[in-house]
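Note that one protein chain is taken out, while the other chains of the complex remain in position.
And then subunit A:
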Amino acid sequence: MTPEKRADYWSANLLLLMVLLIIWFVVSFGFGILLVEPLNAFHLGGYPLGFWFAQQGSIYVFVALIFIYAAAMNKLDIKFDVGEE
């Protein structure tokens, strides 16, 4: 494997990480803490929306993020031919 290809794989990985970690930050620290008050003006069923993100929503998003990461990395592994046999 050439050093260029190695570097490309790594930067594709870093880009993916950046996108996913931004979402991770926004749903928990953003919606759950920093923006909780304005969001509480809206409701999701009987939940004030900010409170819902802090006690329920962020956790669901975390689960989704890990599976999206795992699936996307598998694709990257195949694309760059660095996966396990």
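Criterion: contacts are C-beta pairs under 8 Å (C-beta built on N, C-alpha and C of every residue); 3 or more make two chains touch, one makes a residue touch a chain; residues count from 1.
One rule holds for everything that comes next: contacts and distances are computed from a predicted model.
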- Looking only at the UniProt record of the hidden chain, which name from "Cation acetate symporter", "Phosphonate transport system permease protein", "Phosphoribosylformylglycinamidine synthase subunit PurS" or "Ferric reductase like transmembrane component" is the right one? "Cation acetate symporter"
- Message: List every residue of subunit A that touches the chain not included in the displayed model.
- Response: 1, 6, 9-10, 13, 17, 20-21, 24, 28-29, 32-34, 36-37, 40, 44-48, 51-52, 54-56, 58-60, 62-63, 65-67, 69-70, 73-74, 77, 82-84
